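For reference, the structure I am asking about is given below.
What follows is chain A.
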Amino acid sequence: MSAQAPILAADKLAVRYGSFLALSDVTLAIKPNTIHSVIGPNGAGKTTLFHALTGRVQASSGRITLNGRDITHLSDDKRVPLGIARSFQVTSLFQNLTVRENLRLAAQGRTPLQALAPWRGVEPDGEATVIADQVMSRLGITAVADRVAGELSHGQQRRLEVGMAVAAKPRLILLDEPTSGMGIDDIEAMKALIRDLGRDHTVLFIEHNMGIVMNISDTVTVMRAGRVLVEGSPMVVRDDPEVRRAYLGNMMTGDIA
Partner candidate 1 sequence: AGEDITIGAPLPMSGPFAANGKFGSMGTAMIVEEVGKILDRKLTYLEIDTEGKPATAVRKVQEAMERGVKLFAGGILSSEALAMGKEVAKGDGVFITTAGADEITGAECNKNTFRWSVPTFGAIEQTVRPLIEQLPNAKRWYTITPQYVFGDGLLNAAKAIFKEKGIEHVGNSYHSLTEKEFSGYLTNAMAAKPDALLILNFGSQSSDTLRQAASFGMKKRMAILLAWASGLEQFEALGPELMEDVYFGAQYWHAIDSPFNRELVTKVQAKHKMNPNYALASAYLTTKIIIDAAAKAGSTDGPAVIKAMEGMKYAGLTGDEEIRAADHQVIKNYYLLKGKAKSAMKDKDDYADIISFGKSFQSPEQALCKMA
Partner candidate 2 sequence: MSATLLEVENVHGYYGKSHILQGVTLEVREGEVVTLLGRNGAGKTSTVKSISGLLAPRTGRVRFAGTEISGWQPHQIAQLGLALVPENRGIFGLLSVEENLRIAARKRSPWSIKDVYTIFPRLEERRRNGGGQLSGGEQQMLAIARALVNAPKLLMLDEPVEGLAPVIVEEIVAQLKQIRATGIPILLIEQNLAVCTELADRHYILELGRVVYNGTHDEFAADEITKDRYLGVNAH
C-alpha cells in the first residue's frame, strides 16, 4: 500500500489571504482508493486547504499534483474534468433550480464543452439526467426531486450539497463537513455513504464528528494554525496528546452519534 503513488499530492503548499497566512508548508499525499480525513480546530485552514486543492483559491507557493500532473495553476473548473469534485461547508447550491437540475448540472460539469453548444437540447434520458436520478436515490432525496433547492430545509440542502460532488463521478471526492446540519439518523447514513464512496473513489473529507472520522478513515491528518500537526491512522491520532489537547478534548461529540 505504501508503495502506491498518490492520486493527489501537495508539496509545501501555502495560501495567503492578503497579509494573513492561512496555510503554510502543507505537504500531503492522498493514496488512491483510501478514505482520508482532515480534522483540526476551527480556523485551522482545512477549508482553505480544500480551496487550494480544488483551485477555488490559488496557492501562493508550493505545488499540487494530480496523478503526477502539475495542476497548481489550473483554474477550478479545469480540474473537474480531471476527476476532482467537492462539496462546500457553507451550502452553495443553485437555489432557484430543482434538485434534479442541480444534480444534472453537476453531472454535466465533467464535460462542460458539450454544454457550450447552443443548439444541443437536454435529453431527458441523457447520461447526466440518469446520473442525477441515481444520486438522488442514493442520498434519499428523490421525494424532493422537483422542488427548488432554496425551499429545502437546511438538512436536505446539506444532503444535496454532498450529492453535487457525487454526481460528478470524480475519482477524488472532497467533502467539507458533509454531516454538519444533518439529523442523527442521517449521520449514520452519511457515514455509510462515505464508506461506500471509498470503495470506488478516493475520499478526502473534513469532519468534526469523531464518530465518523475515527471509524471509517484510513488516514487522518490533523491541522492546526495552517500547518499539519500530525498525520496517521485513527488510532495514532486519537492517542496523540497534542491532538487531544488542541482539538479532541474529551471527544464528547461523535461518541454518541
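What we mean here is this: a residue touches a chain if its C-beta (ideal position, glycine included) is under 8 Å from a C-beta of that chain, and two chains touch if they have at least 3 such contacts; residues count from 1.
Basis for inclusion: all candidates are chains of the complex that A comes from, given by their letters.
Note that the structure is a prediction, hence the values are computed from the model and not measured.
Among the candidates 1 or 2, the one that touches chain A within this complex is 2.
Partner candidate 2 is touched in their complex by these residues of chain A: 17, 20, 39-44, 47, 89-90, 151-156, 158-159, 177, 180-188, 208, 210, 246-257.
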